[in-house]
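Every protein chain of the complex appears in place save one, which is left out.
Let's look at chain A:
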Amino acid sequence: MTADAVSGFGIAGWGTALPERVVSNAELAQRFGVDEDWIVSRCGIRERRAVEPGQTTASLAVEAGRDALAKAGLDGADIAHLMVATATPEQPSPATSAFVHHELGIAGSAHDLNAECAGFVYGVVSAMALMALDPRPVLLIGSDTHTLTVRPDDRDLGILVGDGAGALVLTPRPDHVVRGWNLGADGSCSSSLKVLAGGSRLPTTAETVREGLHYARINGNEIYLNAVRYTVETVRQTLESAKVEPADVDHVIPHQANIRIINSVLQHTGLPPERLVSNLDRYGNTASASVPLALAEALDAGRIREGQLVLLAGFGAGMTWGSVLLEWGGR
């Protein structure tokens, strides 16, 4: 799905939350019996953060949301809708957004969005659509704790994932313009990354736990190939709909999954590598949080200026993918 330019919103605030516990490559190299250099060359990650007891998807989301509200000069009572993008919910029911809604004192409605690692990009487009119907502030948070879903001896996922949250407050102001966007999904690829047990298809039992079916499993080759293919395609479609050349994009903020996927996407789309915004080396793959974390860090560093074009792009299990091209306005 693709559409033309949409105006009439502002990014009034942004926030982040990262657990203090740093998981280094040295620690994982020892756990998995591999070289630290192998981890870096395979995925570009040097360290990642992991929650400690007491920290959860909702607690990270609350921290990031509170940060974003403070920067926007708003509080929960000003928010008409809260959306939490996550694939690692607080618990099966109710939605993670319910817990965040309570903690932040949100006045309006709330719901979760699960498009896996593409969740935040889906959320940005969904927030725009909500604000077109109801021009009041939206708080959008991406929060995931994938370190809790990984089997302790799973080297493939264990070196990749990290925990964190990022948030944006979107307000109905004429500051920014969505120059183009594209969302897509291919449900036939649903086996690429999966948690088999704990849902209606395979409810949790003592046996599913004994077999470790509550842990995430990844088909790395399938994910890699489809991630490159679909991210390249969504970026091409968004830039085409916006009539923007790759070389004219000022900041490229992709889902931070693996540096080799990111480099391949840059190469095949023609996006300038020097415009990449990446925190992958420090945080690993933080799933729904990766795009807002990178965006918030770029904003905090003053890298994004008025009139510049910012491309957000993501892909996730499912598979899902999406991209949004923002023309940054004045504040």
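Points worth noting:
Everything below uses one rule, namely that a residue touches a chain if its C-beta (ideal position, glycine included) is under 8 Å from a C-beta of that chain, and two chains touch if they have at least 3 such contacts; residues count from 1.
The rule we apply is simple: contacts and distances are computed from a predicted model.
A chain of the complex is left out here; the name its UniProt entry carries, from "HEAT repeat protein", "ABC transporter permease", "NADH dehydrogenase subunit G" or "Carrier domain-containing protein", is "Carrier domain-containing protein".
Of the listed positions A:74, A:148, A:225 or A:244, the one in contact with the omitted chain in the full complex is A:225.
Across A:57, A:264 or A:323, the residue that sits in touch with the chain not pictured is A:264.
For chain A, the residues in touch with the chain missing from this view are 42, 220-222, 224-225, 228-229, 258, 260, 264, 268.
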